[in-house]
Each structure stands twice: as structure tokens, then as C-alpha cells.
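Just one protein chain is left out here, and the rest sit where they should.
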Amino acid sequence: MAATIRIQAEPFDVAAETADLTRGRADIGAVVAFTGLCRDEGGRLAALELEHYPGMAEAEIARIVAQAQDRWPLHGLTIIHRFGMIRPGEEIVLVLAASAHRQAAFEAASFLMDYLKAHAPFWKREHLKDGTAGAWVEAKESDDQAMERWGR
Amino acid sequence: MAATIRIQAEPFDVAAETADLTRGRADIGAVVAFTGLCRDEGGRLAALELEHYPGMAEAEIARIVAQAQDRWPLHGLTIIHRFGMIRPGEEIVLVLAASAHRQAAFEAASFLMDYLKAHAPFWKREHLKDGTAGAWVEAKESDDQAMERWGR
Amino acid sequence: MKLVYFAWVRERIGRTDEQVDAPAGVETVADLVRWLKSRGEEYAYAFENEGVVRAAIDHVHVKPEARIAGAQEIAFFPPMTGG
Partner (left out) sequence: MKLVYFAWVRERIGRTDEQVDAPAGVETVADLVRWLKSRGEEYAYAFENEGVVRAAIDHVHVKPEARIAGAQEIAFFPPMTGG
């Protein structure tokens, strides 16, 4: 199965990534695309700054991708995670899952996002509209719980 | 909440539809895009022909959308369903769900697809590579079960 | 009232729609199906398996026991296979 993993500062193009994943194939019946976007938190935020652990980020996402491939009959996966300064309305993360049927694509994309949130070595810091660097975003217990529902 | 529902013969542009849904907003943290594609069923199929019940298709999808709005805190929904002759690799259906958080967007998109499959008045007929019109696609019991897991 | 047919129900009956006046005593969708089956082989064929064909009254899914009084358009079709 084709799997693309990229950690980059640049924006990504969902349509181009989807075309790359499905090009020349007639066995894909379902593509689920999850895009995570930067919110302005009610106008408070100027940007989110994303720090990551180079090397481990790629390795950890590859391990998560391998788990998804074990669990669902997938025809392709693409994961792109950005780092650096990201403004409200901009994309942070993309997960694309392609399968013959919708359930595998939905479940794999949802699983990958839950694992990325709780396991991939990225950290967000808020930059506020008043020009100050705000706090590091705290991990949510709900994100650990979301991951635990996948068991094992 | 903005909801777009279209029944059309023409292909759709996922990127343009996503841009329409998110433009000028900074409160959307998650967009889930489901694209359903025509498979060639191991090379057997030349096309799927989709028949629909004009008037009822729009009305039924509007009722399903209203249910999704009741259940999840959504910032926007787009549903486009094509009819007519659709070749392998082409898109059949698009569901876009936008929310502040990923779980609502994933669940709403999955719910909408399950309901579309089991409730929206569309019927597929196979056209085979040998030039003959094949059988009407039979409804799958698994699709009814998929819908029933949403309760009420 | 107007009856409309889709997919293989349409093909078996051999028409897309028709105007009918159901006789007295035809009060529910199930009554209407029973009456249609008495009208000819094509209808008997379309409705041969009890409970397979679905119905909608004025664009809303209904059960066989739904009453048809006041209906403008009643549709018959196989289980849906869209999406």
C-alpha cells in the first residue's frame, strides 16, 4: 500500500494530494480527507507556533501508519503535518485514507488523527493578537481518551 | 449553519467546495471530506448509471442534514450527489462536514453517508465492459445495519 | 393520484408514471399494492416479493400501513443504493 508521510513548514494542497493518491486506480471506492485548521479562538489568536521533534515525528507517524495498515484494508494513506507559524484559517494537518469501502476509510482516518494528537511529537504555542507569545497549549485528557477507544 | 445540497449530472470540485465552506472563517478547526468513487469491480464495469427521484432526493437529503445539525455542533455541511452515467475512477458523491473539533466533523460525515446510502432515493445499475446493461445493484444489509447504529 | 416508479420497479411495470383512481376500500399503501397487483402481470411481477418494494407519499418515505388519503404523488421503488 502506498503511504506518504511529510513533515513540512509549507502549506499543502489537498486536491493535489488526493489526485496523487487515486491516480490511475479504479479499485478505490472511498476517500476520506481530514483537514485540521488553525482557529483564532474567538479572535484572541494571531497564530499557532508548532514545534516538532525532527526524526522522531516521521518515525512515530510511520509506526502509526503501520498500525492502520494492519487494522484496515487500505489502498493508500497520506499524512502531512506542518510546523512553524500557522495563522488562523490555515491548514495544520492532512490525513487522507483511501479504501474500497467507506467504513475502512472513515475509521482509519479517525484512528490516525487520534493517534497523531496523542503520540506524534508536536507541540503548539499560542501567539496572541496583542503581540505577546502566549502559553503552550495543554494536552487534553479527551485526546488520550479518544486514542484509548481504539484498544490494544 | 450553512448547508449546501446539490443533485447534479456534472462532476464536482472538492477543493472549490471546501473553499466555499471555509472562506472567511476562523472558527473551523476540522473539515472532513468524504468522496465516493465509482470502482471498476475488477475490470468488469464500464460505468455505473445512477437513477434518482428528482424532488424527493433533495427533500430527503435536507431531512438528513437537519438531523445531523441537531446532533452535532457543525459550522457547515455540503452534500453533492451525481446522477447519470459515471465511469470508474469518477466521483459519485461528496460529503463535507466542518466543525470546531474533529470528532463532530468525523461523526457527522459518517452519519450522513450511512443515511444517504440507506435513505436517499438513488439507484445504481451496472453497465458492463462487454457493452451490455447489467443488473441493478442490490441494497446491502450492511448498509441498513450501518444506519441503525445511529439509533432513534 | 399520480403514481411514479423507479429503477427495476419502473422496468417491470413498463412505465415511469400514471394517473390512477383507486376504488373505494383502498385506504393504505398496502391496499394500493394489492389493488395494483390485481391489474395485470406486470404489476404482479413488480410487487412479487412482499415487503421488498419501498413507497413514498409526496416525497416522504412511508410504511405499508400509511394512509393514502390526500396524497398527490405516491412513488414505488427498490431499496436505495445511492451514496
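For clarity, chains are labelled A, B and C in written order, and residue numbers in each chain start from 1.
Everything below uses one rule, namely that a contact is a pair of C-beta atoms (placed from the backbone, for glycine too) under 8 Å apart; a residue touches a chain by one contact, two chains touch by 3 or more.
Since we're looking at a predicted model, the values are computed, not measured.
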Touching partners, among the displayed chains, of the absent chain: A
Contacts of subunit A with the absent chain, listed as residue ranges: 36, 50-53, 55-56, 59-60, 81, 92-93, 113, 116-125, 136-139, 143
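As a working rule, only the chains that are shown with their structure count from here on.
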Chain grouping by contact, computed as though subunit B were missing: A | C
Most widely separated chain from subunit A, with each centre as the mean of CA atoms: C
Averaged-CA centre spacing for the pair subunit C and subunit B, given as whole angstrom: 26
Between subunit A and subunit C, centroid-to-centroid distance (C-alpha), Å: 48
For subunit B, residues that touch 2 or more chains besides their own: 36, 113
Subunit C: positions in contact with at least two other chains: 83
